[in-house]
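The complex appears here minus one protein chain, its other protein chains still in place.
Here is chain A:
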Amino acid sequence: MKHTTFRMALLTTALVASGAQAQDVTLTIESWRNDDLALWQDKIIPAFEASHPGIKVQFTPTAPTEYDAALGAKLAANSAGDLITCRPFDKSLELYKAGQLTDLSDLEAMSNFSDVAKAAWQTDDGSATFCVPMASVIHGFIYNKDAFAELGLEVPTTEDEFFALLDKIKEDGTYIPMAMGTNDQWEAATMGYNNIGPTYWKGEEGRIALIKGEQKLTDPQWVEPYATLHKWAPYLGDSYEAQTYPDSQNLFTLGRAAIYPAGSWEISGFNAQADFEMGAFKPPVRTAGDTCYISDHTDVGIGMNAASANPEAARAFLSWVASPEFADIFGNALPGFFPLSNAPVELTDPLAKEFVSWRGECERTIRSTYQILSRGTPNLENETWGASVAAIKGTMTPEEIGAKLQAGLDSWYTPQN
């Protein structure tokens, strides 16, 4: 019953919102990024309107947790905006399959993006792309430069160096070696498993082989990262089992922890909170000289409502989003959310610069569980959260975890070649 009243409320707000479309060409953008409202209104939209006279743009975000439900209701009621911010993978694919997003494969500017960047908004066979990739987040480790200088530490490049470094910090005792907890579960998978894992399964090569069924989660390259994660446990500080995500953030920004397994989205928050200098290092490779792999995860895209009354204007806007000009504005206004276009972008934030520089040195991939493999029940991504926590705590052996995840996947997924 709660559900129906909620829907009613959504419908009424949707009706009110649609009343605003009056001028000849006004484009409305649906988004969950309400944090970015000021950025859109002050920087992005004026820049677009200056170069495209006759088109007005409105950015109308919803709260992130309500976005999917609200958007669904608006699309069903035919009152959604012209442009729709796309979640990666299945949520947007569902919309495309239901005929609510337009196929944008023929958009010229699409050639500005690599295949990895587009993969999040394509049909499984890659024949249609329905959203323009906007931003990605990169995984790595952020560290306290002052603490490293104080203890005379060097940034590690190999796994052995990484653990030797953690040992040193632990021995010294001034700092908690690494700030991460397992209470909220997702950090263990996102900042743990999918951060260090691509080095083991060789990025895209392993990820695609897993989807094709050529590799299994019981294979060593998928199991070993769990064994490595287990080695993290002694360095995570006391009672990490009940440490939440905000706890970890605060421990690091208050200067009590030396290293923070991170996603680049932390950058702007950390810049505001921490009063020490920060640096970043990429996930360590296993032996010196190995190719490095980073998780450069596609997170935000933008597509066109198939029922839009102004398709031409909407396409013009999307082409502009795909342009280097947009990438430049967006990348600098939101350090930590990196534009995905192939055109090089000059970033000013030093920490963000460090993250994005890895794109030139390493192979890029996205989180292993996001494409196709989390479509059924049990959901591989959610299972991976629990599995990574179990690995750190040592409640299951890596082999048991691999077997359990593969069994869950096998129960609903038949690989298609």
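One rule holds for everything that comes next: a contact is a pair of C-beta atoms (placed from the backbone, for glycine too) under 8 Å apart; a residue touches a chain by one contact, two chains touch by 3 or more; residues count from 1.
By definition in this document, contacts and distances are computed from a predicted model.
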Choose one: "Circularly permuted type 2 ATP-grasp protein", "Peptide/nickel transport system permease protein", "NADH-quinone oxidoreductase subunit E" or "Carbohydrate ABC transporter membrane protein 1 (CUT1 family)". The correct choice is the protein name in UniProt for the chain not shown. "Carbohydrate ABC transporter membrane protein 1 (CUT1 family)"
Out of A:G197, A:G303 or A:G386, the sole contact with the unshown chain comes from A:G386
From the listed residues A:A38, A:A164, A:A242 or A:A309, report the one that touches the chain absent from this view. A:A242
Residue of A:F48, A:Y67 or A:F89 in touch with the missing chain, whole complex considered: A:F89
For chain A, which positions touch the chain that isn't shown here? 1, 4, 89-91, 94, 97-98, 181-186, 238-244, 247, 250-251, 369-370, 374-375, 377-379, 381-382, 385-386, 389-390, 393, 395, 408, 411
